[in-house]
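A selection of the complex's chains, in situ.
In this document, chain identifiers A and B correspond to the written order of the chains, with residue numbering beginning at 1 in each.
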Amino acid sequence: MLPQFLLIFGICVEAISGAIAAGRKNMDFFGVILIACVAALGGGTLRDVLFDTYPVSWVNHPEYLVYTSICAFSTIFIARYFSRIMTLFLIFDAIGLASFVIGGVQKSLADGLTPSIAVLSGMISGICGGMLRDILCNDIPLVLRKELYAIIALGGALLFITLSHFHVTDILNVAITLLAIFTARILAISFHIEIPKFNHPTHK
Amino acid sequence: MLPQFLLIFGICVEAISGAIAAGRKNMDFFGVILIACVAALGGGTLRDVLFDTYPVSWVNHPEYLVYTSICAFSTIFIARYFSRIMTLFLIFDAIGLASFVIGGVQKSLADGLTPSIAVLSGMISGICGGMLRDILCNDIPLVLRKELYAIIALGGALLFITLSHFHVTDILNVAITLLAIFTARILAISFHIEIPKFNHPTHK
């Protein structure tokens, strides 16, 4: 199974991303914490609601809400230094994405869902926290317009399922998929790799 | 029961509407496919989540996601010709609405929900895919401001339940309701029939 600390690492990173998004919208401290919780835990929650794999993670682990709240609150005071450590943060975020995707696939397989649904589950776990964060902040979800992100989540989930199908041991599978998602994401950021855009003019 | 091909027809039409909405927001190809899936399958998914009638349709029928993806991807290349076939598309959309409403009512009755909830279920199935599409595109849902749409969905669901109550055979009931929703929608578009609007000024 995915080491627990990786999942918590991912939760903390996404909480910080949520807090920063909330700060850009000038929200109050409570709003910052709420957006951080949605960004960090919303993807897994949506997955569990869609696939009826209750309870959602933070009902069994209310301590996750404590972690996200602490990260969000801390972010308020260290955010001014964030532009300097942006590269570091993007590296952390790549690890967080990988851990969410792998965790989502593993949970769905453990819940008895089919491999094809488990792939979707991994992608939803990886990208939907950020999407819900952006919806609450009244932005179009970044993930639908930015550098490769969702497609890496999808590819990572597919890789994990494929290796799992060929009986690669879990620990090796996690290591390979983690490295693959991480590498793909860092390359996508470094070289600004994007999927082509569809620009349909509005006739109004 | 509703012929399966009608439901798939509706899914394809709504996927195209989602892809066009995504193109207006300049999303990348992945975003186009995701918005298309939400537009086509989101209404039924929300219905199943609200009424606890799991699994959601695309878990049992992952091929629906393939259909929506193909429609979305094709739309990218044919969208420039859409203004010429807009009338045709609106006719298709009216058929799609009818099939979603009827399918929603039938599924809820089969799941043992009461007739009054089944009416709501038909309406939710018919309109909420488009609402979720608009929320993800950061627009106010069109359905809350446009020509008669939601009210036709509601009326159609009511008609189906009423005919069903009087033991009209399913095949006849589907035909009548389909025709009624289709006709009402075409009339609403042709004559720009709208519900009165409530305009409350902002005091800020």
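Convention: a residue touches a chain if its C-beta (ideal position, glycine included) is under 8 Å from a C-beta of that chain, and two chains touch if they have at least 3 such contacts.
Note that the structure is a prediction, hence the values are computed from the model and not measured.
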item: Homomeric complex, total chain copies (2 given); value: 3
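One rule holds for everything that comes next: only the chains that are shown with their structure count from here on.
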item: Whole-Å gap between the CA centroids of subunit A and subunit B; value: 30
item: Touching residues on subunit B, where the partner in the complex is subunit A; value: 19-20, 22-32, 34-35, 45, 49, 54-56, 59, 62, 65, 76, 79, 83, 135-138
item: Interfacial residue positions of subunit A with respect to subunit B in the complex; value: 49-52, 113-114, 116-117, 120, 131, 135, 138-141, 143-145, 150-151, 194-203
